[in-house]
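Removed from the display is one protein chain of the complex; every other protein chain stays in position.
And then subunit A:
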């Protein structure tokens, strides 16, 4: 994608859009977990998209794992622990 920047035959309309795209890509880069480390280095758009895909996958996995754990937590409200009582009263308003 970096090679497109040097082509002068593009119309001005597509050049503006390309800037927008670069901005959006760097916005995505900022959201990646290791963004603070990489802030000053130039990462290719392809790499940013790749890492965004990995990040989304890991977030999906976390939602699955946390759903599992929350399910266990709700199951444990059958017990008489103090936490269970608090959780029950909070959720059963």
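In the analysis below, contacts are C-beta pairs under 8 Å (C-beta built on N, C-alpha and C of every residue); 3 or more make two chains touch, one makes a residue touch a chain; residues count from 1.
In this text, contacts and distances are computed from a predicted model.
Undergrad: One chain of this complex is missing from the view, so tell me which of "EF-hand domain-containing protein", "Transcription factor IBH1", "Pyruvate dehydrogenase E1 component subunit alpha" or "NADPH:adrenodoxin oxidoreductase, mitochondrial" is its UniProt name.
TA: Going by its UniProt entry, the chain not pictured is "Transcription factor IBH1".
Undergrad: In the full complex, which bits of subunit A touch the chain not displayed? Write them out.
TA: 14, 17, 20-21, 24-25, 27-28, 31, 49-50, 52-53, 55-57, 59-60, 62-64, 66-75, 77, 83, 86-88, 91-93
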